[in-house]
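For this depiction, one protein chain was excluded, whereas all remaining protein chains were kept in their positions.
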Amino acid sequence: MVDDTSTPEQRALALGLDIPDYSNPPYGGRYGTMKAYHHTGRILMLSGMTPEGRDGVMLHPGRIGENVTIQQGYEAARKTAIGVLGLIRYALGSLDEVESMARTVCYAATTPDIVDVNVAGNGANDLFLEVFGPVAGRVASASIGVMSLSRGNCFEIVATVESKRDAAEYTRS
Amino acid sequence: MVDDTSTPEQRALALGLDIPDYSNPPYGGRYGTMKAYHHTGRILMLSGMTPEGRDGVMLHPGRIGENVTIQQGYEAARKTAIGVLGLIRYALGSLDEVESMARTVCYAATTPDIVDVNVAGNGANDLFLEVFGPVAGRVASASIGVMSLSRGNCFEIVATVESKRDAAEYTRS
Partner (left out) sequence: MVDDTSTPEQRALALGLDIPDYSNPPYGGRYGTMKAYHHTGRILMLSGMTPEGRDGVMLHPGRIGENVTIQQGYEAARKTAIGVLGLIRYALGSLDEVESMARTVCYAATTPDIVDVNVAGNGANDLFLEVFGPVAGRVASASIGVMSLSRGNCFEIVATVESKRDAAEYTRS
């Protein structure tokens, strides 16, 4: 158990999380026409994140209810959330600059009969709690089962974060 | 017809709306790893809301185009919007603290041939107009037909609201 006085960066280290570095190569190098985030005031809006590493390897591609179990969906959601941490670091320089997770909309590729999409989404929520703690890590959220996600991923998170300081106070690389 | 000088709380009372109380038991008690809302500045971001009471009873579970009609979808959207009122009260203490509804994204579980998802969504829009009036109650919106929603609900709203005062000015319970 990580003690309560530790910071998000310290907790991420203690958890041994393999957080992708979106500055090298720059995020836009792969995605071309889009950017990783928009930051205005203290509101940080992130691009959609999927459970794939920077090498493009996807965790549990496919569809929950078909070739992906709910438990695998949970694992994919957790990996997606680790990618979200990477976007946050890329935007703010450090996880310690997060005032609070604000809201996530979690999309999962599902079959029509899957009605516990939110259980898979907990894989992301649990990770945020572990890293940011029970106050800043608790996020307003919704989980939606959809037809298809980019590259055949089974999960995608669109996250909004509140930063500790105004956007203008961060030096962008 | 409710007169124009009444407040949203007075209108909700006059309409006889049964607005859920999300403070008792606390919202998080049921949803565990998530929170009901995030409030920063005057922007209040709510968690996804479905047409179910605090007892878990769902109105018209299923899928529009299969076992749920558009009219039933409209009723489910209205009930969902009443739940949104409950979240607003929980966040701001009173419906009278709403400066304006901002934006809703309305998700409905549908069959592929349903193309009037927005008609069902009007059940929510109409309710907001009745409670907040023609200016503050009018909301930017989008309606999306999806594969599945949590617990088999047929409708879900992700709402953003503008509050009259800054987040810091509200005392949280």
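Order of writing sets the labels: A and B. Residues in every chain begin at 1.
Assume a residue touches a chain if its C-beta (ideal position, glycine included) is under 8 Å from a C-beta of that chain, and two chains touch if they have at least 3 such contacts.
As the structure is a computational prediction, the values presented were derived from the model and not from experiment.
Note that of A:23, A:71 or A:148, the residue touching the chain absent from this view is A:148. Only one of B:47, B:72 or B:125 touches the chain withheld from this view, namely B:125. With the whole complex as reference, residues 41-43, 99-103, 105, 109-118, 122, 125-126, 129, 138-147, 160, 162 of subunit B touch the missing chain.
For subunit A, the residues touching the absent chain in the complete assembly are 28, 32-38, 40-41, 43, 45-48, 63, 105, 107, 109, 146-152, 156, 158.
Note that in this section only the chains that are shown with their structure count from here on.
The rotation relating subunit A to subunit B, fitted on Cα atoms, amounts to 120°, rounded to the nearest 5. Inter-chain spacing, taken between the CA centroids of subunit A and subunit B, is 25 Å.
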